[in-house]
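What you see is the complex with one protein chain gone and the rest in place.
Chain lettering (A, B and C) follows the sequence in which the chains are written, and residue indices restart at 1 in each chain.
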Amino acid sequence: MKIPKKIAILTSGGDAPGMNAAIRAVVRACTYYNLESVGIYRGFEGLIEGDFKELDARSVKNIINRGGTFLKSSRSEEFRTEEGRKKAFNNLQNENIDALVVIGGDGTFAGASVFIKEFNFPIVGLPGTIDNDINGTDYTIGYDTALNTVVEAIDKIRDTANSHNRLFLVEVMGRDAGDIALNAGIGAGAEEILIPEQNMGRERLLESLSRSKKSGKTSSIVVVSEGDQIGKNIFGLAKYIEENLKEYEVKVTVLGHIQRGGSPSCYDRVLASRLGVGAVDALLRGETNVMIGIIHNKVTSVPFSEAIKGNNEIDEDLIRVADIISI
Amino acid sequence: MKIPKKIAILTSGGDAPGMNAAIRAVVRACTYYNLESVGIYRGFEGLIEGDFKELDARSVKNIINRGGTFLKSSRSEEFRTEEGRKKAFNNLQNENIDALVVIGGDGTFAGASVFIKEFNFPIVGLPGTIDNDINGTDYTIGYDTALNTVVEAIDKIRDTANSHNRLFLVEVMGRDAGDIALNAGIGAGAEEILIPEQNMGRERLLESLSRSKKSGKTSSIVVVSEGDQIGKNIFGLAKYIEENLKEYEVKVTVLGHIQRGGSPSCYDRVLASRLGVGAVDALLRGETNVMIGIIHNKVTSVPFSEAIKGNNEIDEDLIRVADIISI
Amino acid sequence: MKIPKKIAILTSGGDAPGMNAAIRAVVRACTYYNLESVGIYRGFEGLIEGDFKELDARSVKNIINRGGTFLKSSRSEEFRTEEGRKKAFNNLQNENIDALVVIGGDGTFAGASVFIKEFNFPIVGLPGTIDNDINGTDYTIGYDTALNTVVEAIDKIRDTANSHNRLFLVEVMGRDAGDIALNAGIGAGAEEILIPEQNMGRERLLESLSRSKKSGKTSSIVVVSEGDQIGKNIFGLAKYIEENLKEYEVKVTVLGHIQRGGSPSCYDRVLASRLGVGAVDALLRGETNVMIGIIHNKVTSVPFSEAIKGNNEIDEDLIRVADIISI
Partner (left out) sequence: MKIPKKIAILTSGGDAPGMNAAIRAVVRACTYYNLESVGIYRGFEGLIEGDFKELDARSVKNIINRGGTFLKSSRSEEFRTEEGRKKAFNNLQNENIDALVVIGGDGTFAGASVFIKEFNFPIVGLPGTIDNDINGTDYTIGYDTALNTVVEAIDKIRDTANSHNRLFLVEVMGRDAGDIALNAGIGAGAEEILIPEQNMGRERLLESLSRSKKSGKTSSIVVVSEGDQIGKNIFGLAKYIEENLKEYEVKVTVLGHIQRGGSPSCYDRVLASRLGVGAVDALLRGETNVMIGIIHNKVTSVPFSEAIKGNNEIDEDLIRVADIISI
């Protein structure tokens, strides 16, 4: 094993709050260990096009508090081709880069895995996505911030819901994972939470809303995960409820891209800092083809092949708590 | 003129941040002047149904910072009927209420005006709406808070826009008034702002986006007022842009009801406090059929008939500034 | 063991964001299990004075998002006396209360323990304090919110620090625990972090500041834990630095009580909800004299005697990360 002297970093896929904090930590860990560091713009696309820039400890100042990623991100079609990856490898060789840190989600790690196999080039990954749908880490970078963004938005919507005795359907992100919906739903005091891991069905939702109306609730928030089957047509769901529960005026809000942005929470900044340092540590130990995650508050590493299996388990205790406290 | 001894207050129409601060100010001004005060729940509906509650200075503590209206609001069909209004009048008589303060928008004032004419009952109004579309006041209660909510949301969206070189269309509220779109658009650094008072047309928008792309902009935010003609079908607009400006990936976010809620800004709290006190002052001076507003930082009153004319003038200087700073 | 039918709840000691969410969860869990619930105002003081109120599921609506504790809190001298505790016990008997949930910190648990021993009355506790200084739980209720409050405040201070090339000393809470300082310091990108668990000494701080100045840093934030020895006289520390590092203008900010308030973060709301349900679950299982905490994301219980030992261990990996990323 050759110890790396020059490490490159890129962000790929959907952006997430805390990516800048992670980049900063990687760069500063390089400085700390007397390694050179290089930023690659626009993810794998910039890797193929050679859009590189030397970074040092001062290049990453005053970014820990900023959402998005200053290295920008993209989804690259060309990186799916052998030719694209070959170009990418040549660029790394020409710049004397010995190892790569990629921040992104399962698509990013899958791409990296192919590249490692082809070129035996050391890569470690960091889980950067608001969806918390990665295996091998308790939290992904950006998830905690997204939860706070959703809860703050629903707090605002509840002001109106309370003032008018209305029912609001609020669609939140998360792809196939219900983590954002379930946790933000509990945090926002939602009456019902629709997640892809369960299949409540429209009838049970109606019954439940009807019951909570009778128990004296005058307004309601239903949080709907974008991946949930009955939530996928949220405007249709609103119509269905209005037709079947006459007493309610139903409104829909799709929270959308505000969930991906914003200044990261303290948790995400600390997590990103720990994982960024952990990535450099792992490369120095000779690790490759792994994602650095956090399990039980310890930095750990897991093969990419494990990470991309996804995390579709939902905490049964959380579902039980959600049921109890929305009574 | 009979000096009122007991004043009732209600909130009507869409809720707006600062309504609670206004209620608090009315109630405390009553206490200050040794008048009794009564809260009426659910606007004109509660007025018809006799849903009244005595309030004193302590009843309104710890509400100045809360969005929505604790008296709740509604749109009442029954108040549009003579019979409904007759019931309302009887309730006021039975409770020995001498005067009424209504907080709402033009619909609220129109209803109040009819009632005054029929029963010669003293009513003054306060402009409570995020839309800033009322004549006779420089600011409506809730407008400043809504501007901050929109700007904070777009700041988050810009994180993603910047990270991905995308174009975002962001729809904001305001009914027929472009005030929210224009001011929040400037505040959020939008590249283009579509408001109902202008009629940019799709072609000019395309040209402008194309120009700004050439000038080196890699991402763009277009703020679209819900009342704007070409914005009314915002998803259609997105498709049109994607078809005609290939280089852009276009995303749509409809901000929706988060704009109506939230803890009021300092400006809205102070404004609501001044106008609430001003309403009681006006009733004590024997005024009726007027809205209390703020013009050039002075509390003032204007007949309801003037207020409901709406405010469709847009500040030409602001449009010029928007053009210049989005260069 | 007798299964409780009526459970009381109180908050004691310093308030923390999320206490309301915890109260709500206890009350709703009682409703869920068909138990009665009673709120006790002003902690042990209200327990002694019989300041009780029946609560049901609707009594705790719209409080999950509010800081502080609507049951109010206090530190009770009288509860330290046998006579005071005897009164308290009689009140519980008279109201047919079978068990008690107390939310607070180590002082609260110590008091509860004495009471349990004297009267064999079932009590479980929840860790409610921003300081995260309780043994037997990874997180205390309110801690995550306080971290975000501190980080947001320092983000603002950094705007000024950057604009003027200044050094700011920022004092944060935490009593004898450095958790807030260390985590918020990392999150805020602090150059140095002074915590009671380490003993940096003034000389090492000077050296370090001097070094970071030479490495090109033009402004600095030093986060100082209120429990740190050299930080205890923070104005004296400022003077010492100014005298020894001429190039710096040093400013001090003591963040103070803003750290205890504010709308709880999503994490704190979910944690409080889980622990609140967990407290009722534990009482139904016959547990007493224990605190309900969270370890490795599982709700768990630990004897009060363990909890009050305090948590003075600091994560060595975090200290290492802090050193690396502030390079």
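Heads up, the rule we're going with is that a contact is a pair of C-beta atoms (placed from the backbone, for glycine too) under 8 Å apart; a residue touches a chain by one contact, two chains touch by 3 or more.
All of these numbers come straight from a predicted model, not from anything done at the bench.
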| item | value |
| --- | --- |
| Chains still shown that are in contact with the chain withheld from the display | B, C |
| Per the touch definition above, residue among B:R158, B:R175, B:K213 or B:H257 touching the missing chain | B:R158 |
| Identified contact with the non-displayed chain, of C:F168, C:Y248, C:Y267 or C:F304 | C:F168 |
| Positions on chain B contacted by the hidden chain, ascending | 24-25, 28-29, 31-32, 57-58, 61-62, 64-65, 138, 144, 147-148, 150-152, 155, 158, 162, 183-184, 186-189, 215-217, 263, 265-267, 269-270, 273-274, 276-277, 296-299, 315, 317-318, 320-321, 323-327 |
| In chain C, positions touching the absent partner | 11, 14-15, 17, 19, 42, 66-69, 72-74, 149, 153, 155-160, 162-165, 168, 251-258, 260-262 |
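Simple rule for what comes next: only the chains that are shown with their structure count from here on.
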| item | value |
| --- | --- |
| Category of the chain touch graph - line, ring, star, complete, other | line |
| Leading chain pair when contacts are tallied as C-beta pairs | A-C |
| Centroid distance [mean C-alpha coordinates] between chain B and chain A, Å | 35 |
| Averaged-CA centre spacing for the pair chain C and chain A, given as whole angstrom | 28 |
| Overlap residues in chain A, where contacts from two or more other chains coincide | 155, 158, 162 |
